[in-house]
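Questions regarding the structure given below will be posed in turn.
Every protein chain but one is kept in place in this view of the complex.
Labels for the chains are A and B, by order of writing; each one numbers its residues from 1.
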Amino acid sequence: MTFVKNAWYVAGWSDEFGHRLHPVRILGEDLVMYRASTGEVAALKDRCPHKLLPLSRGRLIDDRIECGYHGTTFGADGRCTRIPGQPRIPPTARVRAFPVHERHDIVWVWMGDPEKADASAVFDLPQMSDPAWDSHRGDALHIRSGYINVAENLVDPAHVTYVHPTTLGSAAHAAVPVEYETDGDPILAYRWIRDAPPIPLFARLGLFEGNVDRWQYFHLHLPSTAVIDFGSADADPESTGDRRREGVRIFALHFLTPVAANHTIDRWMHIRNTRIGDEEFARALDESFRVAFAEDKNILEAVQIEEEKPRDDEFRLQLAIDPACIAYRARIDELAEAERLP
Amino acid sequence: MTFVKNAWYVAGWSDEFGHRLHPVRILGEDLVMYRASTGEVAALKDRCPHKLLPLSRGRLIDDRIECGYHGTTFGADGRCTRIPGQPRIPPTARVRAFPVHERHDIVWVWMGDPEKADASAVFDLPQMSDPAWDSHRGDALHIRSGYINVAENLVDPAHVTYVHPTTLGSAAHAAVPVEYETDGDPILAYRWIRDAPPIPLFARLGLFEGNVDRWQYFHLHLPSTAVIDFGSADADPESTGDRRREGVRIFALHFLTPVAANHTIDRWMHIRNTRIGDEEFARALDESFRVAFAEDKNILEAVQIEEEKPRDDEFRLQLAIDPACIAYRARIDELAEAERLP
Partner (left out) sequence: MTFVKNAWYVAGWSDEFGHRLHPVRILGEDLVMYRASTGEVAALKDRCPHKLLPLSRGRLIDDRIECGYHGTTFGADGRCTRIPGQPRIPPTARVRAFPVHERHDIVWVWMGDPEKADASAVFDLPQMSDPAWDSHRGDALHIRSGYINVAENLVDPAHVTYVHPTTLGSAAHAAVPVEYETDGDPILAYRWIRDAPPIPLFARLGLFEGNVDRWQYFHLHLPSTAVIDFGSADADPESTGDRRREGVRIFALHFLTPVAANHTIDRWMHIRNTRIGDEEFARALDESFRVAFAEDKNILEAVQIEEEKPRDDEFRLQLAIDPACIAYRARIDELAEAERLP
């Protein structure tokens, strides 16, 4: 599995972290995290360099971790501050500390070279801090599939018709062409379906009476955050333009944490411009998303099992719907390759 | 595990196949099978070449499979017939199709070079279509052991005494010598036990009052079908000849499907010349066979575990009872080797 290390990854929602030891696995690496009494979240390699006991098996004393085997103690910066029975602490006695940044109630950790960690690069979306929009947090969905498979699925409008026929898709418009912008970050795939019935989800929620112009904009921020901007406006046969400011608009955010080569956590939330403050409406959205994302999980885990099988033939079919996926894999490879250079 | 590819293997009893997608694993390869509306059974590689989703996760629409991820559609011959959102279908867009042949309510699939598939080579036994004989289908027994171990067991009269003392064997005659014919196909091992009590199974069923002349003919058809011809006739001290046409004769058929290196399905049935139409008798035979085959399964799975362990010493003891097994392994190796040649 190709991992990009010089990047911010979501370690959890803010309320997952308190003044207690919390083990977290990201990019196959085990971290122990805790919120110090200053309010800042610390992240250390979860392994005492003495006998290799995970530090998360020890105790948090004040803002330091005491190893559960021999009492060796480390601070939030990874430096050893105490070795019982030994007055001198060698300078090599430390564990790796990872930069952490918290924004919009999400805790991010930087997995690569700490020198390159830039907090201003942590993901943001203006609507997350705009009172005209309503943010609602969903779940942390565990998917037994590599993050690249999961991310591809989130920049792929074409699958919606086949995987989510009862919630987000509609078979009638499978052939509507998709546009791509693959040079920037995020990578973008989008399409407009004009003068068509609303998707099953919107129809069920009673948002529209007649036909709509609807859109899907799939933004995939490297390496693994997706923003799906979708919505509908009452059909306007006169218009062929961008009508996203006119109708019901929802951002579905997916923060993918690559746990290991075959395991990804998808923490998802949604932000909407309709029914502000209506919790019942938000929960109805959640329920539809849960159905849809379980359908994705089902597909993605089957694909992972298939990928792990030894293959005799390596032929892979590429389709006209694939440009965003192909660009994404290439970009991930470039980023990983750049990290390997001296 | 050495697999012979250019051969017909049993995919299932005929009634296992209907107008629905049915995944089947043979020689470690995953197939999706279905009965088309023509009545013919189709077998395709169970993996969409686009994103690798198993086709069995999709839908059967008419006689074509629509992939569950993006709707790419394949016919029974493996050719792609539709790619949503893309008018042109490249000629490379196809999945492998496997020849299938159905005979005597058994579905066979050819796992090797389709050019070499010859339906006339599918296994047959004259008694299967002879009304003077009664055919009765048994079970599909899953054995967690390689097919070579299972097949050896089916050309090995010597184990019967030790593994099946309460059903098929009798300790009193362990030392009766076995004859072998190992040059042909099937490989044959057989012996006659003259003027002896009937085996426990026949005694329990009340088939004989006094001593019998009894026989065991183990035929192993390459690569993995066994026909065990066994039976008894009232003892005739005057005769030393072949008395198989005179008594109660049963063919126990074992169709071995090598699922993977350590997993074999043994579909078994029996054909008899006595108590024609007597279902109760057939079920009594079933019950005894189930006891016996569970004893084999027990042994064969323990052997498999042992084979998978790293071994420091490679010494294997060969015994006087081994000629058929030795010949069988050599023949399998020859067949597999011939397939590797250009």
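Please note the rule applied: a residue touches a chain if its C-beta (ideal position, glycine included) is under 8 Å from a C-beta of that chain, and two chains touch if they have at least 3 such contacts.
Since the model is a prediction, treat every value here as computed from it, not as a measurement.
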Full-complex contact with the absent chain, from A:Pro54, A:Gly112 or A:Pro200: A:Pro54
Which residue among B:Thr161, B:Asn211 or B:Thr274 touches the omitted chain? B:Thr161
Looking beyond the chains shown, say which of A:Val4, A:Leu44, A:Cys67 or A:Ile299 touches the absent one. A:Cys67
In the whole complex, not just what's shown, which of B:Met1, B:Ala302 or B:Ala338 touches the removed chain? B:Ala302
In the full complex, chain B touches the hidden chain through residues 152, 158-159, 161-163, 174-178, 298-299, 302-303, 306-307, 309, 315-321
In the full complex, chain A touches the hidden chain through residues 30, 47-54, 57, 66-72, 83-86, 90, 92-93
